[in-house]
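After the structure tokens below, expect a handful of questions from me.
Just one protein chain is left out here, and the rest sit where they should.
Chain lettering (A and B) follows the sequence in which the chains are written, and residue indices restart at 1 in each chain.
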Amino acid sequence: MELSINPILLVASLMVASTPILLAAIGEMVVEKAGVLNLGVEGMMIVGAICGFAIAVETGSPAVGFVAAALGGAILSMLFGFLTQYLLSNQVATGLALTLFGLGLSSLMGQGYVGIKPPSTPKLDIPILGDIPVLGPMIFSHDLMVYISLAIVAGVWAFLKYTRGGLILRAVGESHDAAHALGYNVILVRLAAIGFGGACAGLGGAYLSLVRVPQWTEGMTAGAGWIALAIVVFASWRAGRVLLGAYLFGGITVLQLNLQAAGVAIPVELLSMSPYLITILVLVIISSDRNRAALNAPASLGRSFHASS
Amino acid sequence: MIRLEKRPTPSQTWAYLTPLVAVVATMIAGGILFAFLDKDPVVAIRTIFWDPIFGEFAFYYRGQLLVKAGPLILIAIGLSLGFKAGIWNIGAEGQYIMGAIFGAAVGLAFYPMEARWLIFPLMILAGAFGGFLWAMIPGILKTRFNTNEILVSLLLVYVAESILASMSLGLLRNPEGAGFPGSRNLRQYESAANNELIAGWGMHWGVVAAFIAVIFAYILLSRHIMGFNIRLTGESPRAARFAGVNPNRLILFCLGLSGALAGLAGMFEVAGPAGQISIDFNVGYGFTAIIVAFLGRLHPIGILLAGMLMALTYIGGEAAQASLGLPAAAIQAFQGMLLFFLLAFDVLTNFRVRFGREAAV
Partner (left out) sequence: MKKRTFLLTGVAAAALASGAFADGHAPVKVGFIYVGPIGDGGWTYEHNKGRLAVEEHFGDKVETVFQENVPEGADAERAMTQMALQGADLIFTTSFGYMDPTIAVAAKFPDVKFEHATGYKRADNVSTYSARFYEGRAIQGHIAGNMTKTNKIGYIASFPIPEVIRGINSAYLHAKKVNPDVEFSIVWAYTWFDPAKEADAAKALIENGADVILQHTDSTAPQAAAADAGNVVTFGQASDMGEYAPFPRVSSIIDDWAPYYIQRVQAVMDGTWESVDTWDGIGPGMVGIGEITDAVPADVKAEAEAMRDAIGAGEYHPFTGPINKQDGSVWLAAGETASDGDLAGMSFYIEGLTGEIPN
């Protein structure tokens, strides 16, 4: 059988497939840039998924649903924020507990929403751009959230690179004691970052339940939050690379299914593990350049901060 | 104004008291949650915390506590050494799977030969080796190419899951299983079975190994130079380097050991409680063990207790599901709460709560 994979459609679907991971990963990157490691991404995603789904169904408006998802994710993240920032609990364990709690909470919230079809999120019909051959169907034929996710990535990049706020955030992540000595409110900055991360994870979850699947089922994120965490590390805490990582991972996932659909004779087991293997391989190649890599991890990542210490 | 003041040394009293306070707080908050779900909160809490240990069927549950806690403790002990040194192996789930596959493969290779003195020890070695090997991938990539071990160990979990599926459908599939996935049942193969040492006690070789690991880790950390190096590296990597600690060796040691222990846990599980390699063999012990490690404050005895507590919430939670009709989700949320409280109240160990304005220093 000849290879019949259409690259235009492939790119188009990988953009959609990658969006939930991209949203969650860019949020988590900001959190980690502030020196906080929140392993609760999966929990925040799934709570966002049900909040967005339930509100969209009740109001009939996906847009309101997405707002609710962001809020839901952010509220849940504040639980993590309170515990880790004020009560100085261990971040790794608290994050994992957040995932456990979020999975349980979302199932409880979602009990009345199984087997319902959500209101559909319209695709944008962008005039002119959408009519460009090749590029039109490939890049300019999606729903608004795809572009919002890209805008968030660009916004985060610009914020970290060019603004004073970005500088403060990075300072807090690199050395909270120094940032504190300079008069910045470390805890407040970190809480803001955690809240942003929660909101992004919530949006990513809602993108799954409202656009990409779309339906509500318990545990439907099926590990996407963990992949988002891996993508942040893969990106060595850089916004552009988060985009690259998410699209690479999503792209290979879509590609391997396309290869199967096209009947290419590669063992299925190998194809199904390929997204993970290739991500590792690419990271090895990137990070073996010893001059640059590893210097990017925020120095205070995962450490608790207490002002009088 | 409430503020926290760091204690000069952690409070011994609070170190013992906080878990109790946390459990009580969880009972109250969980009780409210259960009441919301129209269940009697007192009965629910009793079913979860009391009945498995002292209730009517405790004779059965006590053994099951060990079955559930064994792998958690074994894996968490290994992880805690790395975590102390700042080495982040979060892929124990994958190492657990590979240990099970290696162990089971060795056992099945000998089938139906009966020679327990040879086969079972070989399986133990193979299980540890499988986990070790899988953990060495992030280890070597980190020491040679500076690749982040969090990412590699985590993604290798998914790769291990694919291999597991492939094994249960292919190489290790039971030839007498009518084409269904899954290997032969090792529990029914005398030489490879990891059955309970005394029927009904729950104690199998994996639980024994977990206890040995606790003692071993305790001695390593308090008496051995390697334990000192681990702690030193965790507290100050620079100081450790000056003290002559080879960071690469330490990374390989910590990852290798945690992988081997996770692999052992997988091997004991597949030959005992689980019985066979199947597509859904792994149930998240590797991830839960991370929580157990931190809940136990990375201390061997703490991990032992934390593992037992986690096991209790699993078993009590299941009982509450079956007897009270509580949804599994409520139990999950409840476990999350318990962890939150345990972690939150820990603050009292290291800090003093002060009311009023900060005194002049």
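One rule holds in what follows: contacts are C-beta pairs under 8 Å (C-beta built on N, C-alpha and C of every residue); 3 or more make two chains touch, one makes a residue touch a chain.
Because the structure is predicted, anything quoted here is derived from the model rather than measured.
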Residue among B:Trp14, B:Phe49, B:Tyr96 or B:Phe281 touching the omitted chain: B:Phe281
Those residues of chain B which, in the complete complex, touch the missing chain: 57, 59-60, 64, 67-68, 162, 165-166, 169-170, 173, 178-182, 185, 187, 198-201, 269, 272-276, 278-281, 283, 315, 318-319, 321-323, 325, 327-329
Touching residues on chain A - with respect to the absent chain: 1, 4-6, 9-10, 13, 17, 20, 107, 110-111, 114-117, 208, 212-215, 217-220, 222-224, 253-254, 257-258, 260-263, 265, 267-269, 272
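Just so it is clear, only the chains that are shown with their structure count from here on.
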Centre distance in Å when chain A and chain B are each reduced to the mean of their C-alpha atoms: 27
List of chain B residues in touch with chain A within their complex: 4-6, 37, 83, 141, 144-148, 150-152, 154-156, 158-159, 162-163, 165-166, 287, 290-291, 294-295, 327-337, 339-340, 343-344, 346-347, 350-351
List of chain A residues in touch with chain B within their complex: 79, 83, 87-90, 92-94, 96-98, 100-108, 111, 218, 223, 226, 229-230, 233-234, 269, 272-273, 276-277, 279-280, 283-284, 287-288, 290, 293-294, 297, 306, 308-309
